[in-house]
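What you see is the complex with one protein chain gone and the rest in place.
Labels run A and B following the written order; every chain starts at residue 1.
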Amino acid sequence: MATATESDVDEGIEGEEQPEARVGWRYTLSQLRKDPTAMAGAAIIGVFFVVAFIAFIDTTVLGLFNQEYWLAETFWVNPVQDPATTRILRPPLGLTNDLHPNDPGTWSHPLGTDHRGRDILARLFYGTKIAMQVGIVATGIGTIAGVIVGAIAGYYGGWIDDTLMRAVEVLYAIPFLVLVIAFMVAFGRNLTFAMIGVGIRTIPVFARLIRSEVLSVREEDYIEAARAAGVTDWKLIQRHIIPNSFAPVLVQATLQIGINILVIAGLSFLGFGAQPPTASWGQMLSVSRGYMLPAPWFSVWPGMAILLAVVGFNLLGDGLRDALDPRIQNR
Amino acid sequence: MGRATYTIRRLLQGLPVMLGVITITFFLTEAMPGDPVSIMLGPNPSLTQAAAIRAKYGLDEPVYIRFGKYIWNLLQGDMGRSLYYQVPVTEKIMERLPVTLLLVGASFVFGAVTAVPLGVISAKRRNKPVDHISRVVALIGISTPSFWIGLMLIIVFAFHSQDVSWIPEFPATGLVLPWADPATIDGASSRYDVIARSMEHLALPTLSLGTLRMAAFTRIERSSMLEVLNQEYVKLARAYGVSEGKILRKHAFRNAQLPLITIMGLQLTASLGGAVLTETVFEINGMGRLIITAVNNQDYYLVMGTTLMFGVVFVVGVIVVDLLYAYIDPRVSFEGGD
Partner (left out) sequence: MSEDETLLEVENLKTQFFTEEGTVRAVDGISFDVKEGEIVGLVGESGAGKSVATSSIMRLVEEPGEVVGGTVTFKGEKLIDFDEGPDGEMRPSDEMLSNSQMRKRIRGREIAIIFQDPMEALNPVFKVGSQIREFIEINRGFDEEEARELAVDMLREVGIPEPEDRYHSYPHQFSGGMRQRVLIAMALACEPSLIIADEPTTALDVTVEAQILELVDDLREKYDTAFIWVTHDMAVIAEICDRVNVMYLGEIIEEAEVDDLFHDTKHPYTRALLESIPRPDQTTEELNPIVGVMPEAINPPPGCRFHTRCPEAREVCPEVEPEFQDVSEADESEHFVHCVKYEDVGYEYAEPLETQATEAFGGGLIETDEEERGEADD
């Protein structure tokens, strides 16, 4: 028969029936799995990822061997090269337009063709790579730089905080598009600078986020305890502060990829993104503008692609937010 | 202290930000390639003309002198001269600013007016069909590129309405300012006509720019309302016999608007950016289009002026939002710091 021992006292009298722990990776993933909309979002993103990856192989990797579009040409006849002019601005499957009033769309070009006769679906396919690339790289830059800046500002406070946050606010005061456009005109009107520009403009978002997290975590007792025990500042930031502020950063990063995809679409639309003949969704929309009357469906598809991709990231981000928030147990 | 002092203090706090904006734009435009002289005068300018231009804009002097000259001029209200338009930058901006403000203002009004009822209803009938629909709509709203909505709207309401009779037709380009002189607008013979035309022209662009606002506001309103409805003071009111309707309208409503107002400040910078896109799609001559033209023509001073103006609008907007917040929430005092 058991008697009271010291270990019982340590574990607490309530050592026996603890409620199930409600934090940690395992739990978050299992919560996510139960959330149908989050899973839908993840599925959409997954599809786009696969597409982008294939496009990446087909252009960049195979490009190293001068075999761009080998995959496309082998499995999908003539999607991006210049074909016969009778094929320009064809309508989508089963529909007609003013340019081809008696000639409805066919399966060979299910979404129609663009002003140079190139298959729209194929161009959307390759545009995915651009969107994913910019979205992820730019968000990555912004997240990492922003987290560092915000963590330092929040942790040290004082004049460091003031200066850093003022700088951040300045970046924030200039509208996204305006800043990136100015940046690109100054440094280069191509995709690389677009990524960097968007990345820089993403920094304020994360700097502010982390800073407020750090400010609240910093006041917690366990931080004081650790400091009293002699833990150095840097280790403190690394081991305690950043992991605890991690959740909202993850959520925001997911959502931010979606936001940045919208931004790069806007930039491309205005002519500041990927340059023709590279396919990018925003740029396709810009071109389609000139053909709105004869071929309206041309304008529809690139927008839908953007919409779908961003919806995917938003669904996943929202789902992550719900799963990571310890308060929300029953939605 | 009072509101006046608070406002002034906030304005002063905005100055360092403005300075930062000026500095950034100045150095960005410095980095821009191209020789302003040849853009303005053509490929073979005469030496005297070129020299005159150089002297006039201080193009020969070192950077810090140019910067200093620029700030000095700024304080006197002079933002330089547009190379492309050949008028003072200030003049050009003042010409275009009201248009953009009208557009952005209309989109905010549209967003708020639709989002508040939708958010409240959504919160009240949580998890019922209405809620699900509005959440889906909001999700799509924040995921859709605004310029694409613009394109779609144009296709349906400007082009295809000509073929299909039951779709109303709206103009696809341009904006008419409601306070414009009727004589300058053809087909308008009275103030009433002008306002009507103005609404017509505003319809599609506002919808295009405002959808994202509406979606974002709806989400905030909904979650804010949900949170407020869970508060103890709402339960107390219920316990004292206050009707559900009155609770929604009076006890919960005001508290729920606070996060929305905060968000409005953040949305401001987003919608200024969106205005650039919307103005391009609808060929509206506002500041957004101005900056694109300026950038494409390496119009040095115009770019700086416009960017600066965007910054000013943002800073002022934030202050207005803060004042609004303080007006509603008595816990925010006009004393103390930020």
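Rule of thumb we're sticking to: a residue touches a chain if its C-beta (ideal position, glycine included) is under 8 Å from a C-beta of that chain, and two chains touch if they have at least 3 such contacts.
Note that the structure is a prediction, hence the values are computed from the model and not measured.
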Quick one: say which of B:92, B:135 or B:251 touches the chain that got left out. B:251
Among B:231, B:262 or B:285, which one is in touch with the chain left out? B:231
Using the touch rule from the top, list residues of subunit B that touch the missing partner. 231-233, 235-243, 251, 254-255, 328-331
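Just so we're on the same page, only the chains that are shown with their structure count from here on.
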Averaging C-alpha coordinates per chain, one finds the centres of subunit A and subunit B separated by a number of Å equal to 25
So, in the complex, the side of subunit B touching subunit A is made of residues 16-18, 20-21, 24-25, 28-33, 139-140, 142-145, 147-148, 151-152, 154-155, 159-160, 269-270, 272-274, 276-277, 280-281, 291-292, 295, 298, 303, 306-307, 310-311, 314-315
In their complex, what parts of subunit A are in touch with subunit B? 166-167, 169-179, 181-183, 185-187, 258, 262, 265-266, 269-270, 282, 285, 288-289, 292-293, 296, 299-300, 302-303, 306-307, 310-311, 314-315
